[in-house]
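Missing here: one protein chain of the complex. Every other protein chain is in place.
Every chain is named by a letter (A, B, C and D) in the order it is written, and numbering of its residues begins at 1.
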Amino acid sequence: MKQTENHSRFIEEMKERSGQDPACCLQCAKCSAACPVSAVMDLLPHQVIRYLQLGFTDEACKSKTPWVCASCFTCAARCPRDLDLARMMEGIRLVALRRREGNRLNPGELTPEQLKQLPQQALVSGFRKYTK
Amino acid sequence: MIKSIKKEHLAHLWERLASNGPLYLPVKEGPALLFKPWREGAAVDLETVSSTVSPKEVFLPRDEVYMQFSRAGQKLELHPAVQEPAGRLIAFGLRSCDLRAVELLDMVFCRKEPVDEPYAARRENTTLVALACGEPDPFCFCTAFGVDPVNAPGADVQAWWNRDDLVLEAETARGEALFTLAGELLAERNAVDRPERPATTDFSLPLEGLPKRLKERFDDPAWGRLYRSCIGCGACTYVCPTCHCFDVQDFGHHARGQRFRCWDSCMYKEFTVMAGGHNPRLTRKERVRQRFLHKLQYFPENYGVYACVGCGRCLRSCPVNLDVVQAIRALGGETVEQR
Amino acid sequence: MPRVGVFICWCGTNIAGTVDIETVVETARNFPGVVHTADYRYLCSEIGQDLIKEAIKNEKLEQVVVGTCSPRMHESTFRKAVAEAGLNPFLLEVANLREHCSWVHQDKTEATAKAIALLRAAAAKAVLNAPLIAPRLDVEKRALVIGGGIAGIQAALDIAEAGYPVDVVEREPSIGGRMAQLEKTFPTLDCAACILTPKMVEAAQHPQINLLTYSEVEEVKGFVGQFDVKIRQKARAIDATKCTGCGVCYEKCPTKTESEFEMGLAKRKAIYVPFPQAVPNVPVIDRDNCLYFRKGRCRICEKECPPQAVYFEQQDQILERRYGAIVVATGFDQLNPVEYGEYAYGQHPDVLTSLEFERFFNAAGPTGGKVVRLSDGKPPRNVVFIQCVGSRDKARGMNYCSKICCMFTAKQAILLKEKVPEARSYVFYIDVRTAGKGYEEFQRRAAEQYGVAYLRGQVGKVFPDGDRLTVKGVDSLSGKTIEIQADMVVLAAASVARGDAAQVGRVIGINSDQYHFFNEAHPKLKPVETHTAGIFIAGACQAPKDIPDSVAQASAAAVKAVGLLAKEKLQGEACTARVDQSGCSGCLYCEAVCPYGAISAVQIEEHFRGEKLTRIVAEVNAALCQGCGSCTVACRSGSINLQGYTNAQILAEVDAICL
Amino acid sequence: MAENNVDYSAKIRGVVAQDLLSGRIDLLLGWEKGHYWWQSRPLFARDQADLERLAWDSFCAVNLSRYLVDELKENKKVGVLLKGCDARALNRLVQDNMVPRERVIAYGLPCPGMLNYAALLEAAAGRKPDGIAEENGQVTVRGGGVELTVPRDRVLLDKCRHCLYPNPVHCDQLLLTPVGERQAPERFSAVQERESLSSDARFAYWEKQLERCLRCYACRQACPYCSCRECFVEQEQPRWLSKASQPSENFMFHLIRAYHGAGRCIDCGECQRACPVGIPLQELNRKLIKDINELYGHYEAGLDPGQEPPLLTYRPDDPAAFSEK
Partner (left out) sequence: MSLAQNRPKTEAATAGMEAAAQDRAWEPLIVAFCCNWCSYAGGDLAGTSRMQYPSNIKVIRVPCSSRMNPLFILRAFQRGADGVLVAGCHPGDCHYSTGNYLVRRRLSAFKRLIEFAGLEPERFEVRWISSSEGDKFSEVMREMTAAIKALGPNGKLRDGRWRKIT
């Protein structure tokens, strides 16, 4: 694992988008303890932040965690340092999306069935979350 | 020599006259009419009879520097004040009462030794243009003091209105010099009769033998009634054309500074406070009495003429309507007013 | 013009390095009044001071100006020197050529120019200096200690031992404070009562100590050496002189209510002593719960009391006393974690704060010393301790570390193991902080010998699960989420300032920080002093503290107080306000703004037209005046002036600087 | 005033005569006519004959309460006629310990606002008015055989235009019936107008206004809050400022004079009325009233002598007009 040379630019951009600074995190992991979807994460939320603190931005982006984050804000509510992790994850997603071309989700990939079953809202938020 | 100029051309005349030295004339400043050096766009007002503040400041500025001093270590050094040379002055539009007042000031400052240099210098360099009064102000009572509203002795130029013409008659060489300066702006004109002498308010003041009566009544209880309404401001003395008291003060700091004189008023309790705090004129009673007696008794005794010219400025300006007329009536009559 | 001497200090190269001393001296020579100038390498040195003294004698100087370091540094030094040369010490002015000039500017010409300006201002002020004499103030040789916890008791004992009478004001019916609630103390595990009780008794019996329990301070006026304090002694409804402490009254009392001492985990009577070892051992009738006070009937205690000590008509007493010094030791509270819903505190009987849990170990406690679940009375198998509940919680504006939690948690985990050998403890922590003699060893013992499981992580949720509690947490080191079936959850709730600390601070006249802990005068050099001279602070009212720190600080505060009381007289403020009665119109606006009540109205007589008239003018009590000068601005006529900083002097400084 | 042909002067005379003659008061402060019908001057009445001259009309602008300070040196008990503003002036003086209230009998005169001769002249359109008649809010100016009627508000003194309390407060006896409350006038309009200017424009404005100050101190002498025995202006040690008529000295005088009225000025406008050269001094006073009300809560000086003036007190959470960061 090594720091990507432009990791600081990544983090600056993420900070700007989310208004959250990973440096404030104490690594108390209360977020992870509270997270309802931690089970399906490969990294626990506090670990993602840890990677950012250390500048391992690639790991942070490669991780599933930012993408499975449901933005339920439990972490934000629990965090003793007043950090809003949900925003931070959003920040990571946005930066990541703008960095690597192509969206993580394009309409073509969706089968008509899926389109039928999925509620409008889910689609809208899905595209907002996974596309530029 | 008589010349005249149309009302509408006066602006040009002001510009010309102001070209070689300050031209003082009555200018509207807010609600007040003041004698000010003419400046482009000044609201000159030759209609209103008497200015709020008298033109005395042309010769007796509100403050002027005497000398400078500096101190280094334990030694103190005095230097003459850097006096800006008193250039030619023109005072335009003084009324007969103002002219009489100037004469009174002359008596004090330069008719006899010691002569007050700064005053004398300004006076020497000033051309006086008197303006005859038309409709008098309700406050005017100059005639009571023998002032002729349309004829001002001592003026270098006597001016008066003839419908829309301002007619000027040079009385002295200085006056003629002014005509020369004005040049083509003034039109030749044959003699024109001076305007009628208007009737000013006649307060029927018992001026005959007044000083003598007042002298006897120095301790009269009437003073104790008269002064009460006075609030002790200096408005009357500062608008008055004949009041001429001044104070000497220092400006600066302990290392360097200047000594100057500035208007002062016998109405202020500080006027007579002595080093050590004693004040011979303890209350407003003594101060009010002093002011009126100075005008109506002491000055006549010293100079043989009243130091009031009936301009009515104090009647207009006193915030509580206490004035010289009231004083003369209360204490000057055959008998003292009992109220 | 007085004869002025100007002396410039090089301060080695500190001043001379950036300020051209020669130019400064040359210029100073021509300042008004100056008859003598000199400069020296170290003016504050013996030789430097002699330089000044000699000049005063030889040159007959009447005013002295020194250009040196900050007046806050050496003004007193030079005042002394000037005084030794026979001048009044206040005929000295200091120009700050170091801190305010040479140290903050590099350009030599600029620094020199500024030095000259500052010196000119000082000289301009100096020529207007007048001799001043500081009033000498009496010291009331008695101290007041507010708070009867371990810190208060220690401070009182130390002051008393030094031979000065002390009054201790305690809000509760008994002294003892928080420590009395504890079972054992870390890191030695000796019993709190065993070490506290003797001190309580000692305090009670000490001839110099006067305990005012069940009392509160209502007002503090005056100033160092002479604080006038109003103390309300709440009515116990017991005649303490008769009471023998036999305890019949509370045996017989029919009314029960929650015991504060037991953190509401047990009941007490309406007439009660908070705990068995209470000092004084005199009951109190709690009027909110007493049948007689509520309904007007009962009076059983009165009937039963052998010495007839019950006295329902007793009223609050207001005691007014003067003290020379005050020690504030009002202690702390433990945060009520009810707002942390995720921990289920208040929702489940087996979720406790550590202070509540502490009572479980006490033989006289709610469970008679047995550690059992309140829910079913069974001993716990799994106990989860959660650290930093409220502490380090930026989100709730509590950024600080409560300092003692790591240690008392380790202690409780150990005690638990001793009481319930089969029990297992889990501690969720963010960091373990054990700075202190024997502390780290103690904590390690808990982990290594007592098998306490330390998990670096926080708990996200505690929820009831059958008759147990599920604790959902994380071990951040392994990156694993962890679920524990717990029987009890103990919350290390933050130590917080007393709920009314800010208000109390206002009454006493000391200020507090954003968490309402009282402020020390200087974080390093004046840890027990406050900004108000003569008032000192000790214990957890200043910041979270363990017992040793509180005791140490208490003794420190005591020494400060004793040092003050030992003084024959106190030097008052010399630069005080003064009224020119001739100009004073008696509007007394000055009185309204004076923070010290130093200004009062007096009637003077004067003659007017031969008659005697009386009128009101202001008068300054120089002993009370501290010289802030607020009055001089409230006075429109400038009739009240501040000596040493007169209107004329400040104007002279302004003029000089603007030259 | 002789509105609706009721001689109020006689009414007032009747009441105060009893007190004066019965010795309840040694002196009555009232008004009498001056040289002209548009002039009134203070009356110091000691007996019936004096009282005959007492005249209450639309020109009794002079505030009488300030005279109490001196008159109480020579009299045990003084009665004084007070308009709305004068009554608050009395409270001001009482609050400043200049006047022992118990030695004053305050007779309140509800005041419809006093008239301005200059304004009447304008209304008379060039003719010299030789008298007026008033009837329900209208003023009829007689002059040169012609009569012109104008609404009263148009010919009021400046000081009366924005009067909030025409009815006297805290009087011992209210003579005449209270006048109706006037609709809240925008007394700060002039101030706001000035505030909207640029700094330089404001400075130019004030420099022009203050340039003509004579330093006669009429403003100070007429003012109920300028109650000092010794004004900073005249102090020798230190010399705060000199009598020299310098722009900066004039600024110094007027700014500090206004500042000394901060939280104390009752906004009676006597300063402006007394000024012989018509400097808009009330603007400075009102600026302070406005700001202090905005920053530290509404306060009306002279209404309640018990209330602490705003600059003598504080709240820990006060706002500031400067950055507190």
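Simple rule for what comes next: a contact is a pair of C-beta atoms (placed from the backbone, for glycine too) under 8 Å apart; a residue touches a chain by one contact, two chains touch by 3 or more.
Everything quoted here is computed from the prediction, not taken from an experiment.
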item	value
Which displayed chains the unshown chain touches	B, C, D
Which of C:G509, C:P544 or C:G572 contacts the chain that the document leaves out	C:G509
Full-complex contact with the absent chain, from D:Y8, D:Y36, D:Y117 or D:Y205	D:Y205
Interface residues of subunit D (partner: the chain not displayed)	191, 194-195, 199-207, 232, 240, 244, 246-249, 251-252, 255-256, 258-259, 262-263, 284, 287-288, 291-292, 295-296, 310-312, 314-316, 318-324
For subunit C, residues in touch with the removed chain	70-73, 96, 98-101, 103-107, 110-111, 113-114, 117-118, 121, 509, 511, 531-532, 575, 593, 595-596, 626-630, 632-633, 642, 645, 647, 650-651, 653-655, 657-659
Where the unshown chain meets subunit B, residue by residue	68, 82, 251-252, 256-258
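The working rule: only the chains that are shown with their structure count from here on.
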item	value
Pair sharing more residue contacts (C-beta pairs) when A-C is set against C-D	A-C
Remotest chain, subunit B as reference, centres from CA atoms	A
Mean-CA-position distance for subunit C and subunit B (Å)	71
Interface hub residues of subunit B, defined as touching at least two other chains	283
Residues of subunit C engaged with two or more neighbouring chains	582, 609
Residues of subunit D defined as touching subunit B within the complex	34-36, 39-42, 44, 49-50, 53, 62, 66-67, 70-71, 118, 128, 208-209, 211-212, 214-218, 220-222, 234, 239, 242-246, 270, 273-274, 276-280
Contact set on subunit C toward subunit B in their complex	1, 3, 29-35, 124, 127, 582, 609, 652, 655-656, 659
Of all residues in subunit A, those that touch subunit C in their complex	24, 26-35, 38-39, 43-44, 46-47, 74, 78-82
